[in-house]
Every structure is written in structure tokens, then in C-alpha cells.
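Missing here is one protein chain; the remaining ones are kept as they sit in the complex.
Chain naming follows the written order as A and B, and within any one chain the residues start at number 1.
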Amino acid sequence: MDPLLQVRHLRVEFPSRRGALTAVDDVSFGIAPGEILGMVGESGAGKSMTGAAIIGLLEPPGRISGGEILLEGRRIDDLPQGELRKIRGRKIGAIFQDPLTSLNPLYRIGDQLTETILTHLEMSPVAARARAVRLLEEVGIPAASERLDHYPHQFSGGMRQRVVIALALAAEPRLIIADEPTTALDVSIQAQIIGLLKRLGHQHGTAVLLITHDMGVIAETSDRVAVMYAGRIVEIGPVADIIKRPRHPYTVGLMGAIPDMSRKVERLVQIEGAMPRLDAIPSGCAFHPRCPRAIARCRAERPELLAAGSSHAACWLAGEVVHV
Amino acid sequence: MIAFIIRRLIQSVFVMLAVGFIAFAMFNYVGDPIAIMVGQDTPVEQRVQLRQALGLDDPAPVRFLRFVGNAVEGKFGLSYRTTEPVANMIAARLPATLELSLVAALMALLLGIPMGVFAGLYPQHWLSRIMLTVSLVGVSLPTFLIGILLILVFSVLLGWLPSFGRGDVVRLGWWTTGLLTVSGWKAILMPAFTLGLFQMTLIMRLVRSEMLEVLRTDYIKFARARGLTNRAVYFGHALKNTLVPVITITGVQLGSIIAFAIITETVFSWPGMGLLFVQSVLFADVPVMSAYLVLIGFFFVVINLLVDLLYFVVDPRLRAQDTTGRGI
Partner (left out) sequence: MNGWVHRIRDSDLYWSFTRSKLVVVSAAITLLFFIGAFGAPLVAPHNPFDLASLELTDALKPPVWIDGGDAAFLLGTDDQGRDVLSTILYGSRISLVVGFLSVLFALVLGVGLGLVAGYAGGMVDALIMRLADVQLSFPAILIALLIDGITRSVIGQDRHSDIAVFVLIVSIGLSYWVHYARTVRGSVLVERTKEYVLAARVIGLPGPLIALRHVLPNVMGPVLVIATINLALAVITEATLSFLGVGVPPTEPSLGTLIRIGNNFLFSGEWWITLFPSAALAVLVLSVNLLGDWLRDALNPKLR
């Protein structure tokens, strides 16, 4: 099946006093229709930038400096703003981290919903309103037709995120970019929102790019996962594979750092050092200074994604099997 | 909502009483009204009689109540300088000041808001940069200087506009208006612009900075992510959120225009209350000073009240604070 979204060698830079900083460095991946792709990594690894670049909402002075983004086979990264706007919301939707600040406090949510619907779909205001009610019911908001006339501050955090999801789904996009959708919520609510996203994704056939730093969320929802480090993808593959048999030393470290209820350990595993700053990215493999298995080649040449089992890892030693 | 209104009304009454108290203190304890009103040769018995007749020997609370009662009826005593009733003097000049202030406020709003919106939407545009520089000048220069410069250019050099007076005025009942004649408009143009310039630059800068802030918020980002048109994003979402805080700040500022009229009226010899006030300060004419204070206080309180009500109407979050919590 043709991929819905194809990202090829994407590069995002932003100029600074010390020259251009590369936030996303030669990133390639695809998302199939209806698939949930998780994108995991530390803060600053470039996940949000990738998402922003795809939907065309990079904040200046950041800009796409290389590569292509294809939606349903057609390039969208070089479209003029007017064309791009038509795609946003209709083909690609986005939801962000903080539901409180994502909603305009001065407008009723019913108005915000119908506005979005009427921007993209041809229908009468009455029909738009009915559709808005259905959307609210779908995301699990009780007494939907009354709550249409409420303001955002009259909803609790979890409810607001549901409203945000409803807004993102309003024009039936094929892909939703969810940037840390659960990070700002209570743990108990997180589970509900994750479940909602997964269910809606399957029901509507909507693909999801789920960006988060929380591996647990990925494990619950995603079909595949991409691990990002210093602006690059270091490993990508089916979720079960990556979790059980990580190939890239960074991913190994990530998995090892997750406390396992079934084992007793003295200390949690930590990866030595920290992710490099954008203006100090090491040569070759960005992870090599922290990698316990680095060889000379790692410092000299940047590894491409090599096949390893059913996934791909950007490591010269990926062929070997690693035990967790 | 009703509770809010009642609370604000009570607050306003208190503020008025406070202002009235200060005015009363000035009126009664500053200087000796008898000494100023009568000649130096007046015998003591007559002075004592006068004191009693005017009730100046009554205890302070009684005099305060009398003051308040008189003030409510609009009686503020006689001017030291002209011995006319102060109320008449003020009433004759009130329309001039109010019209001037109104036109100035309108100018400030009608020019300041669009300029601010433009500068907020296109901050890199050369027009925006010019506006910012000019606004810095507008904020820096003293009002009277701007007035004089305008007179230099438009009256002395070009001879287009008059440099003093109100032009021809039309009488409507006890009100006199200069807005119904061409010469009246010609006369009010420069003073109103001078008076409103400071506020205009403030409004422009405020709207611009609010706009820039708002355009960086998450909800604008989300609105764009939903593919809303530029018009909807900028003039629907961004503008409304920008104007809400602007309303409160400018509302109160516009109230102070009435007091700033003092300077403008002096520069342009505009026959309003401000000019009267300056003259009363020069002559230590306390009754006029205290009456002016009470009147200004009244205007401020009323404007503040209206602005608060307006804010209440415009921002739904404030309304919710009054009702018992309704969110789920």
C-alpha cells in the first residue's frame, strides 16, 4: 500500500549568531494510512520540529533547508502558504501539548468547532452545528449539545484535551500530528486520552504521528516507533521489536532505563553524559561519545539506517544481536 | 453579575467620598475665606457675624455633610477671584472641555488601534518602524510643545487653522457646541489632536505589543493548524484577544484626558475648565480648585465603573468567577 506520508531526507535549520544550527538532520520515514507511528526521544531531539515542518508551521527563523515531504504522493513542503493552509486541518491535523492554552478563551467551543468545520467543508451552519455535537459525543463529552455553548475555562484539563481532539478531527484529516498530547495531563487522564486517540484512529482510519518522550505511551498505542537523537532517527521499526530487541545502543539505554517491575535492581541504568547541544554535535555518529561500544568508524562516518531484523538502526554494529 | 455591579457602585461611592473629603479639607482649612472675601478694614464683629452666617464655626462633621449636600446639588460656593458662584463658572466651561476631550479620545482610538494592529501584524514593515519612531517622539515630547509646534506650522506658517478659541458655537439648551459649525471643527482640530496624541501613541504601542504576544500563543498556532483563513486567524481570533486587555487600560487612560486638557486648553486658549483651573491655582482660588477636584473625581469614577462593566461583558472568564463553579 502506498504510504500516506513520506518524509525524505528532511533537514530543518535555523540561523543563529554562530552559524546555522541543524535541528533535524536528514530524517526519512513513512507513515501508512491508518498507522500510528510513535516518535520518541529526549527534549530537543528534534521530534517537535519534524512535526512542525510536516504541517508547515515552523516558527521563523527556522526553515526547511533540505529534503522533501510528500502527502499522498504529492510534495507539500514547497507549496505556497495559501495551498498549505487548505491542507492543514483537512488533510493533516495537529494537536499540541497544553489543552488550556490551545483553546481561545474568548470563544465558545461550539463556535470554534463550527468555524473549523465550515472552513473546510461545504454545509449549512445548522448542519455544521449538528456535526459539532456529534464530534463532542465521539470524544466522550457528556451533554454535548449544551456544552457547545460553554467556554474553554468551563472544562477540566482532560475534557479540554478531548475538545482539542474533536477540533483536530473536525474536518476529517487523514493524518494527525499529536505533539506530546498527554504530557500536561494527570496520569489517570492520560490513559483515557491515549485510549481515545487509538480508538478514533482506528475508527476513522486516521494515521497518527505520536510525538512524545514517554515510552510507555508509545508502547500502549503505536504500531511502529522511531527513536530520535540529536536531530536524527537512530532506530525505527515495529514497537514490539524495538522494545524487546533494541539494536541501537541509545535505544538499549532507553529501554534499560525503564524500571521493570519484575526485576530487582540496585540502581536504575543511566546513559552517561547528555544529548549534545545543537551547536556541538559530534562528528560521525552523534551518539559515539556516550556509546559503550563505539569503534573508530563511529567517530569518522555517520551511519545510515541499516536493516537489523525487522527494524532499522543507524549503527555500524547493528548487525549484532544485543541482549537487554 | 448584579452582585458585581452593586459592589462596584459601593466602591465608587466610597472613592467619591474620599475625594470629596480631600476637596472639603482644602476648601475649609486652606486659607481663611473670610479674610479673602472681605476687606482689611472690616471690623472684627462683622467678621464674626459673617463666620456665623456662613456656618464656619460649626463642628467639622457638620460642615462636611453640608459640603457633600451642597456638592450633590451642584453648589460649590463663590470664587475667591471673581465672587461668582463656582458652579456657574464651571457650567459655562464644561461643554468646551467635554467636547474637546471626546474628540481627542475618538482620534486616539480611531487612529491608534488600526496603526497598532498594522504594526503588530507586520512588525518588519517600514511603515511599522516609522510608526514606532514617531510614537517614541509622541511619548517623549511634552504636550504643550507639540501644541506649539502645531500652531507654528498650521497657524503661523500656513494660516490654515486658528490658534485660539472655539470658533462659532451653537447653543443647545445650556450646552454650547462647536461641532455643528465649520469654524468650530477647524478650531477643535489641533487642540484635539494635541490632547489625544499622547494617548494615541500609548494605544498604538499597547495594541502592537499585545498583538505580537497574542500571535505567539498556542491557540493561534492551533487555529493555523486547523487551516483557518488568515482573516479568521488575524481579525477573528487575534484581534479580539488583543483588544480585551487594551480596553481596560485605555478606558482608564481616556478618563485622564479630561485632566490633561488643562495643558492643551492653556496652549490654545480654549475656554474650558482646565484653563479655569490653572487660573485658580495661580490665584489660590480654593473654591474653584476644590470644585474642579470633585468634578474630575466624579468623571474618573464613572469612567472606571463603565470600563469595569465593559470588561465584564467582554471577557467570559470574569463572568464565571461570580457564579459558582460550573466546570466538570
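Just so it is clear, a residue touches a chain if its C-beta (ideal position, glycine included) is under 8 Å from a C-beta of that chain, and two chains touch if they have at least 3 such contacts.
Just so you know, these numbers come straight off a predicted model, no measurement behind them.
A.B. asks: Identify the visible chains that the left-out chain touches across the whole complex.
C.D. replies: The chain that is not shown touches these displayed chains: B.
A.B. asks: So one chain is hidden, and I want to know which residue out of B:L50, B:A92, B:V281 or B:L310 touches that hidden chain in the complete assembly.
C.D. replies: B:V281
A.B. asks: In the complete complex, which positions of chain B touch the hidden chain?
C.D. replies: Against the missing chain, chain B presents residues 15, 18-19, 26, 30-31, 136-137, 139-145, 148-149, 151-152, 155-156, 163, 252, 255-256, 259-260, 262-263, 266-267, 277-278, 280-282, 284, 286, 289, 293, 296, 300, 304.
We take it that only the chains that are shown with their structure count from here on.
A.B. asks: When the centre of a chain is set as the mean of its C-alpha atoms, what distance in Å lies between chain A and chain B?
C.D. replies: Centre separation, chain A to chain B: 54 Å.
A.B. asks: With touch defined as at the start, can you tell me which chain A residues reach chain B in the complex?
C.D. replies: Against chain B, the touching part of chain A is residues 55, 57, 85-90, 93-96, 98, 101-107, 115-116, 119-120, 142, 151, 153-156, 159, 164, 167-168, 170-171.
A.B. asks: Considering the complex alone, what residue numbers of chain B touch chain A?
C.D. replies: Chain B reaches chain A through residues 217-219, 221-230, 232, 236-237, 240-241, 244, 314-317, 320, 326-328.
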